[in-house]
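Let me give you the structure first, and then I'll get to my questions.
Note that this complex is displayed minus one protein chain, with the remaining chains in position.
And then chain A:
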Amino acid sequence: MSGELSLWVEIPVAILLLLSSLFALIGAIGLVRMKDYFQRMHPPALASTLGAWCVALASIIYFSALKSGPVLHAWLIPILLAITVPVTTLLLARAALFRKRMAGDDVPAEVSSRRSERGS
């Protein structure tokens, strides 16, 4: 097959790529506009979920059509992202909570110590 692809492949691929860049852009805007640290943890997740999914799907459709057979390895990217992103996000959230508690900011107290106080 030559480099020519039918319009029915190119349109969905283009739409998916635009969608993914839109979500990455909104995530970045959110990172700038949100007020406090914890609020700022949410928007970047747009890029690592729907943003990455759309690119992966576009890549699968494009290369599957180009090679006239399923090319599925791009799906590994969302799967590996889903495994690794929570690790860093969780570490950041825990570290921020710890620091803000040390600084005496307005964050919830430790959930386990409160519990044991109530129990005793």
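Operating definition for what follows: a residue touches a chain if its C-beta (ideal position, glycine included) is under 8 Å from a C-beta of that chain, and two chains touch if they have at least 3 such contacts; residues count from 1.
Note that in this section contacts and distances are computed from a predicted model.
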Per UniProt, the name of the complex member that is left out, chosen from "ABC transporter ATP-binding protein", "Peptide/nickel transport system permease protein", "Na+/H+ antiporter subunit E" or "Acetoin dehydrogenase E1 component beta-subunit": "Na+/H+ antiporter subunit E"
Interface with the undisplayed chain - residues on chain A: 23, 26-27, 29-30, 33-36, 38-39, 41-43, 45-46, 48-50, 53, 71-73, 76, 82-83, 85-86, 89-90, 93-94, 97, 107-108, 110-112, 115
